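Quick one: this structure, given as structure tokens, is what I'll be asking you about.
Removed from the display is one protein chain of the complex; every other protein chain stays in position.
Order of writing sets the chain letters: A, B and C. Residues in each chain are counted from 1.
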Amino acid sequence: MLRIGLLGAGRIGNVHAQAISDHPESILAMVSDALTESAEKLAATYGAEARSSSEIIGDPGIDAVLIATPTDTHSDLIEAATLAGKAVLCEKPVDLSLDRALACQNAVAASGQPVMIGFNRRFDPGFGSLKTAVDVGEIGAPELLSITSFDPAPPPIEYVKVSGGLFRDMTIHDFDLANFIMGELPVSVSAVGTSTVDPAIAEAGDVDTAVVTMTYADGKIAVIKNSRRAVYGYDQRVEILGSGGLLQAQNVLENTVVKSTAAGVISAKPTYFFLERYMPAYRAEWDAFVAAIKTGSEVPVTLADGVAALAMAEAATRSVRSGAPVQLDEILKPVAK
Amino acid sequence: MLRIGLLGAGRIGNVHAQAISDHPESILAMVSDALTESAEKLAATYGAEARSSSEIIGDPGIDAVLIATPTDTHSDLIEAATLAGKAVLCEKPVDLSLDRALACQNAVAASGQPVMIGFNRRFDPGFGSLKTAVDVGEIGAPELLSITSFDPAPPPIEYVKVSGGLFRDMTIHDFDLANFIMGELPVSVSAVGTSTVDPAIAEAGDVDTAVVTMTYADGKIAVIKNSRRAVYGYDQRVEILGSGGLLQAQNVLENTVVKSTAAGVISAKPTYFFLERYMPAYRAEWDAFVAAIKTGSEVPVTLADGVAALAMAEAATRSVRSGAPVQLDEILKPVAK
Amino acid sequence: MLRIGLLGAGRIGNVHAQAISDHPESILAMVSDALTESAEKLAATYGAEARSSSEIIGDPGIDAVLIATPTDTHSDLIEAATLAGKAVLCEKPVDLSLDRALACQNAVAASGQPVMIGFNRRFDPGFGSLKTAVDVGEIGAPELLSITSFDPAPPPIEYVKVSGGLFRDMTIHDFDLANFIMGELPVSVSAVGTSTVDPAIAEAGDVDTAVVTMTYADGKIAVIKNSRRAVYGYDQRVEILGSGGLLQAQNVLENTVVKSTAAGVISAKPTYFFLERYMPAYRAEWDAFVAAIKTGSEVPVTLADGVAALAMAEAATRSVRSGAPVQLDEILKPVAK
Partner (left out) sequence: MLRIGLLGAGRIGNVHAQAISDHPESILAMVSDALTESAEKLAATYGAEARSSSEIIGDPGIDAVLIATPTDTHSDLIEAATLAGKAVLCEKPVDLSLDRALACQNAVAASGQPVMIGFNRRFDPGFGSLKTAVDVGEIGAPELLSITSFDPAPPPIEYVKVSGGLFRDMTIHDFDLANFIMGELPVSVSAVGTSTVDPAIAEAGDVDTAVVTMTYADGKIAVIKNSRRAVYGYDQRVEILGSGGLLQAQNVLENTVVKSTAAGVISAKPTYFFLERYMPAYRAEWDAFVAAIKTGSEVPVTLADGVAALAMAEAATRSVRSGAPVQLDEILKPVAK
């Protein structure tokens, strides 16, 4: 039984707490949060103790920590926890600074501890089935990947300001999903982005609607479409064309009821947001982490994966500004993956 | 916190054990089974005690019992448990004998204890949404209900022989679903049935393919289609035509991946069987039972509902034999609902 | 080039006129109608002559006649035309009287002329594809056929009064479709019917909502669901379960546009009525008739098919009245098919 320390008791921390608690091989032992009250409340729900992050990291009875704190603390906490000999599952992104993330990656390598990054979409049953179908050759050689990823509504403008921008905050999931499906990194990243959803987002220096195009060494192409607002719900679709056909992972709908009236044929909307859509993925993610720790095998999403996605976000951010494609190796050059 | 005794540790008992254990307001305290080993194994999984059924029923620390034993023990156990002051959730059907079920209903009425029958499909999110849409008038006045209910594969012939026949074993769920959606009982029941899936089923005196047509006092009609075999999975669909439109609850698919190749456009199959399809329904059913017990309100599926569905199964069985419609009140006449 | 005489210049006559005119091997030469003005107008559109029915039938330059007159004239016109050596395509039903239709069948047999009945749905691309798939064994042995056939709105009550009733007027298409797909006639026909759409229909002695169940010698079952009103459009679906799977012919929608908004995901409705839905079928029907006449092969829908469907309508009408199933051979006994 793995004893887990959870750092961060916010919305996503609560999601992880439930997955940890429900898993037959893990126990939620300790919880920390900048707001002591939040930590105490969450701890009480699961019979855990509320502690400080440093106490949890320093506690010899803790086997692994799950980091669900604000992004700017991720690198420090990953380093501290791995130095203390803990296995780590850290929410995305690793950091807003690619340099800091690279330094963290080096520190972790020195520690020898496993660090998994929380790209939960890899564990979505639909995307997983699509990936498997690609890998076993059901559509032949992959040629053109397309990811549609629209949030239902933009986050509060205060969050936008500290988010690192659309590409580091939202598209980073899509970058990782592309890497997961394609099985390799792109060569170039080109992006256009505008702010049509909310002028305040433009004032904050960010975009809310974007298209990112990526090319690969062997000629494959990937395109990501993002919007901060789809009023009909969380639109999360993937499709990939190959020499032998097309695979699509369509939206998960709220239910299967269809109503036909004089007004048309009306189906349910996509599930509203990530909590509704990806809850099974969060559970499967935690299950994969526990399995890797128990068996000593490599975690299925590495810190290098987190750094790669961050580098792609950096490339897209630069591309929007310069209006030109960015070669990924210019950004990742210094790193030995 | 409700302390629960589970009678029966077979496949469906295991399903209920998990729902009981996961619920924040119930604890699986005791488990019984004709096979002591099964009871012990299931009890161990959830930290419960293995006991005999009579011990559980007689234990003053038990608040409610869930009966998931073979059908021929249901009535006796319901009577014993309610006599001992326990609330009861009993799997369908109440009994294979309508007379015995009626006697049980009288005994329970005398006890004053709540007894809920496990018609889990009422708690399926899709069927629930359809029912709500009907009730709020989204399709006007209901006119024609159609239920498609196909199992993926027939049960073992030994089970068929003691099952009471297709109508009491399988269609009974559809009868209750019709009652749930229509909000009233039919006037007449007419059925045709044949055995085309497996000749052994015919030899056992049963049918494996059937169509049941029911008429209602105000002119509404309902039709149920059953088969013991749909090789593509568990086919569970409901549609209802009304003066203002049509509502359909379509199948739940294994995933949302669609593959287009030279062979066609291929989607996932329906989830395989009731455990996959109705797990959310089993949880919601238990939640509804707990809520009714805690608040003292009426259980949402009563013993009278169980008796009504059984009477409809009886009517369909007679109709297949006689080739003529059967009036439901000829069968239910003696009962005061 | 076949020279065609069209008897009847009403709505369905106009449909056929266009199919005749567009076909490269047929010419619309003459048109008749009880309303001379209608005949003249339709004739003018296609450069044909307006004549009386008897003139057309007696004209040696006419190769075939298409009968699209009121039902009560069908038998007389079929007999007169075949006696005059014409090939005939006659709209359904052959007659409202089964006896009259049987007499007509005998007369036609004596004439040796080909008579095809206008069951256009056999030529619908979807139903045709389904039939082919059944015949080549794509779902193994057929077991359970289900036909959903709802009109968008009831006909004028004056039409209802002379229509021969729902089963002879509307369900007759579904009876023939069942015969087409099953490849054999049922043994028994059982029907329930009510009038929930419009009380005037009940006052006229007819039903507007019905379910017909049919059984076959080898155990297959078929069920037909009818309503005179589906406010969302013409609902025309077929599904058939077999030992190897399920085939469904779904509705044809007005277009492929899907709109997702906060209100849901909205698709187009089914095409509104038979003119929209079955225009390709009318063209294919005419093509099949011309091909049969040109090659001297048997017409694909025979007068015997028309009589069989009429007998099933008769059986359903009796079943609704008696409340009991009707054996088809009791009705068809005198006929040698």
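Going forward, a contact is a pair of C-beta atoms (placed from the backbone, for glycine too) under 8 Å apart; a residue touches a chain by one contact, two chains touch by 3 or more.
Please read all numbers here as calculations on a predicted model, not as lab measurements.
Undergrad: Who touches the missing chain here, A:S75, A:Q105 or A:S190?
TA: A:S190
Undergrad: Could you tell which one of C:L247, C:V307 or C:V326 touches the chain left off the display?
TA: The missing chain is touched by C:L247.
Undergrad: Which chain C residues would touch the chain omitted from the figure, given the whole complex?
TA: Its contact residues with the unshown chain are 22, 125-126, 129-130, 133, 138-139, 244-252, 255-262, 268.
Undergrad: Residues on chain B that touch the omitted chain in the whole complex?
TA: Output for chain B: 230-233, 235, 253, 260-270.
Undergrad: Considering the whole complex rather than only what is displayed, give the residues of chain A touching the chain that is not shown.
TA: Touch set of chain A with respect to the missing chain: 141, 143-144, 146, 148, 150, 188, 190, 192, 194-197, 209-211, 213, 215, 218-221, 223, 225, 227, 229-232, 235, 241, 243-246, 323-325.
Basically, only the chains that are shown with their structure count from here on.
Undergrad: If you list every residue number at the chain B and chain C contact, are more than half found on both copies (same) or fewer than half (different)?
TA: Mostly same residues: over half of the interface numbers shared.
Undergrad: Whose C-alpha centre lies nearest the centre of all protein C-alpha atoms?
TA: Central chain is B.
Undergrad: Compare the CA centroid of chain C with every other chain's and tell me the farthest one.
TA: A
Undergrad: Roughly how far is chain A from chain C, going centre to centre by Cα mean, in whole Å?
TA: One centre to the other, that is 58 Å.
Undergrad: Identify all positions of chain C at which a residue touches two or more other chains, and write them in rising order.
TA: Those would be 230-232, 235.
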